[in-house]
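Omission of a single protein chain aside, the complex is shown with its protein chains in their original locations.
Presenting chain A:
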Amino acid sequence: MSLTWTLAVRNILRNKRRSFLTILLISMTLAILIFTDGYIKAMTDVMVRSATRLYPGDAQIHNVSYLAERDGEKTITDVDQQINSLMAEPLVASYSLRALDFGMVSSSANNIAVQVVGVDADLEASVSKLKLSMIRGDYLDNAGSELQILLGGPLADLLEVDLGDRLVVSVNNYQSDDIDQRLFRVSGIFEMKSKFFDEGLVFIQLPQAQAMMGIGQGIHEIAFNLTDESLSGVKDLALWSRLATPQTVAEGWTTLMPDLAAILALTGYSLLIIGTILFVVATLGVINAMFMSIYERTYEFGVILAIGTRRTSVFNLILIEGFVLCLLALVLGAALGAGVTLWVGAIGIDYGSMDVSGVALAEILRPELRLLQFTELPFAVLVMTLVACLYPAIHAARIVPAKALHKSL
């Protein structure tokens, strides 16, 4: 080890309490960053999953004109061809066929505007969490009664209905251009812990919906999930163009839900903001500690400069001291950060049915570890420490020996 390194290490050991506090400050910065990153990652994942896997799916296929106009006549007609294309894609895990339109659901007590969704019960169960969200009654049965209807608990309360009660659903029939009204009986009540879904959707069997809407065998939406959910956020995924036809378009959730994508992009800045605040605090702490260390040793710096040490060597000495302190802090910080993240990940954070920017956090948040927390974040902390050491190092290098040795030579 060179003498500069020896000096640096021994100087660090010289005031163990101050060195420990400095190490603790830097390590806490890294630990908080690791936990924050793990937390934000978990939250964004839960938000995306809540927004996609709860009901909409990772991606959807529509008639090219449907989303822009919300025109119920713009259906997907080549359903079999679309299904064949989907099944040929190894990236596609499951799909669901949906016929949907805005309509009215009426009970003896109330009339409420909702979106009426016709689904194939088995296919829908493989894409959304509708089946898993059932709290009372039964999920749809493809072979069961045509009168089955599912609605959310809050909607049932608003309509003052319960299992077995009668409801009238009204939608526009695009074939006859008349309102089609049919009687249903409440067969099941679900709770997705999302106001939008729980108060705004009712589910009936797909053939009933197609008949009421007068769209023949057509459907409005094919929702599908991918084997790797993280791919669903890729805007230019090749899959989208492979599934598209001249009449249909396939899009991931970032395109279908641009507001959510924007919110998540903002969420990503949270780490930057928290990191910046932490860095400012830690930088000031490191600068303070290094200056205390330098002021205590002003005399020594005067001596070593007087006997021929170059100013650059003094500058390097302070940077090396900061580097060594930081290395020790990174080890401690990584261990602390990993420990806290794993512990909180194990017990989880349950937000109940809380919404974040309109998206329900429908799962327990479990902060997770990932590689960048042990590569990019420690590197950023190291750079921060060295930057924080620059000012003290410049100060030490500019010490005038005659002033430093004022009491002696």
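What to note about this one:
Simple rule for what comes next: contacts are C-beta pairs under 8 Å (C-beta built on N, C-alpha and C of every residue); 3 or more make two chains touch, one makes a residue touch a chain; residues count from 1.
Note that in this section contacts and distances are computed from a predicted model.
Of the candidates "Glucose/mannose transport system permease protein", "ABC transporter, ATP-binding protein", "Transcriptional regulator" or "YeeE/YedE family protein", the chain left out of this view carries the UniProt protein name "ABC transporter, ATP-binding protein".
Among A:R14, A:K235 or A:R370, only A:R14 touches the chain left out of the display. Within the complete assembly, A:I304 is the residue of A:L256, A:I304, A:L365 or A:V381 that touches the hidden chain. Checked against the full complex, the candidates A:G137, A:P154, A:P207 or A:P401 give a single residue touching the omitted chain, namely A:P401.
Hidden from this view is one chain, which touches chain A at 3, 6-7, 10-11, 13-14, 299-300, 302-313, 400-402, 405, 407-409.
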